[in-house]
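With one protein chain removed, the remaining protein chains of the complex are shown where they sit.
The letters A, B and C name the chains in turn, as written, and every chain counts its residues from 1.
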């Protein structure tokens, strides 16, 4: 998650004092006002999501519908104001607007207006949940982000292995799905290849709804093979991620220093010389 | 699990001899009487839980109901007496009453009385099962507690990574749930956002009851994505815990002592002599 | 799996030549006759199990019932003769009869006779499947047994951690089951505590049949918590076993030497002195 942009170093002009103060309250977390703002924001997000969820429950909606709509609009206007303030506070509004949290902040407001034209669109307001991820910044931000960073780094290093794995799995469910469509046929619920592929995914991932299940002996034999495969190959992504995390511990000692001579990075923390050109670090 | 408090060292007064004897029987496990008490206690807990379970089975309750209620009251009075004896035996009753096992011991008695006012409350007597955890103290207590300690330590070190993971999962199921509510709608069982979030949890965790299942092609496509995600990201908590256990395990069995004679290290923690030169450590 | 007993070294008398030859054919795998016997045995086991399975299928039983019963008796008599020959061939018949494979060999014969008195007992003949485990001896026995040994050793080292884990899980499902019985009640299928505990196990292990599923919001909330717990804590046994297997690689360096002075074992392979008493190894 890219952070909201810090005031650009290259902009020479100092911001107006009121903009700097606004920036500190909205974007920073180490002042008293900044923390209070963060806590209030998280509470508002939680409350507004609760309202959206409650509104979708028929018998609650029947009783408190108008009140919940009012709450929804109140929060939407609040968040819209907050969004504008954020745009005003940062030096490069476009940079913020296109950042991850900038887009989320916008999406947290749009659905209420969209619901005026497309009924039900307001349910997408739950996207506000993503805003809660800011919470990691509030509560000992650094350490949590570091842990998230370790996870992300491990997943990123495992990227190619995971791609190979997912491609293999998708090819497998496609072929198994087509075979099951032939074997079981529409009479037993396997009405088309896409449905059969859906069944294969439900089975391979060991979810097993049971809304579609093989009835012929041959189909059950193939299904058994798929289940045992699915049960076994879960070991592969697990092994990949675990190996990366275990290695992550071993290779944490890499640090961010760059060689002043050849600009190479990826040095161990105990290195005193560049391992590529031999220059002192 | 915090242990029941040992007699405080700072209390200078010696306890009355009968209290010390009572303490040895009830709280200690290395005397003959203490062990007999422990075994009797575990048997009583197992029997009382069995009685509660049987009482809840309709056709058994119809036949043996009064007998089972009598058994329940008998055990409750027994455990109540035991609780009072424990309070008497320890030097700092409050400390014990507020400890993990102190609270469990109390909760093992209360529901029977509560059932006089709230029918069904006696079922909470199964909380007595927690008392069985004392069994680890009886059977080679030390070693089992050490293993439990290793597990707890690994989970504790992984605490922040797990928090990040759970927060991400909850955000995911919230957004997926809202989308499925829009896509499938009440006609296919997705009657509200909370129900749809429940479905998303059932699917992501690969439980897959099948009481609610997508029927539209788009819903099945989204469900497939959720299943493959759930199938894959189980690798993350597994990787986290495994990495911690691997790391924890690698450092536990060896200690940092160096041989005073030959300066070798890499000694096992239970070594009393250097394995290379034979000098005492 | 304890091996079938080799001819005892302490018995001074040489066996009759025909008994030695019989022993070589039946128990050993490195002669031509021994291998042929093993292959024939495995084929017979596979065929007899297939017959038992087919016999249980109603429409096949109706058509070929008598023939399958005849096959069953033929194999039973064959295996009975083999069992007697094994008893004759070994020097210490009782030792063999009480060994793992001795018991399995007997159980592979008994159910057919038992079925004369208890209908259906012949289905236990599938226990013959255990006899197929002998196959590991035939096909490069040593290497497979070594791998099985590594797995068994890892599981054995993880024994206590797994006991702690299983005890915790059982306590958890007992308490959750009782709570669900109170929350959902007999109207929603949670007819008794044992049934509710069964549901809790079905849910926690992510099997999720869906024959019993919570219907009240509170029940679904608790069920969600159980699912996420079950989804997460599978990391614990996986982590335990993986850590042991990873370490298995790392701690292979322990060897079997005993200290000549104090009889202690558990020495590292690079140790030259006993780590307990300092005597040279």
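Note that in this section a contact is a pair of C-beta atoms (placed from the backbone, for glycine too) under 8 Å apart; a residue touches a chain by one contact, two chains touch by 3 or more.
Remember, it's a predicted structure, so these values are computed and weren't measured experimentally.
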{"item": "Candidate in contact with the missing chain, chosen from C:26, C:90, C:109 or C:162", "value": "C:162"}
{"item": "Of A:39, A:94 or A:175, the residue in touch with the unshown chain", "value": "A:175"}
{"item": "Contact with the hidden chain (one of B:34, B:194, B:210 or B:230)", "value": "B:210"}
{"item": "Touch list for chain C against the chain that is not drawn", "value": "49, 52-53, 56-58, 120, 123-124, 126-127, 129-130, 132-133, 135-136, 143-144, 147-148, 150-151, 154-155, 162, 166, 169, 194-195, 198, 201-202, 204-211, 230, 234, 237-238, 240-242, 244-246, 248-249"}
{"item": "Touching residues on chain B - with respect to the absent chain", "value": "206-210, 238, 242, 246"}
{"item": "Sites on chain A contacted by the missing partner chain, in the whole complex", "value": "160-161, 163-165, 167, 170-171, 174-175, 177-179, 181-182, 186, 191-194, 197, 203, 206-210, 213, 217, 220, 223-224, 227-228, 230-232, 234-236, 238-240, 242-244, 246-247, 250-251, 266-268, 270-280"}
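By definition in this document, only the chains that are shown with their structure count from here on.
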{"item": "Chain centroid nearest the full-protein CA centroid", "value": "B"}
{"item": "Residues of chain A engaged with two or more neighbouring chains", "value": "206-210, 238, 242, 246"}
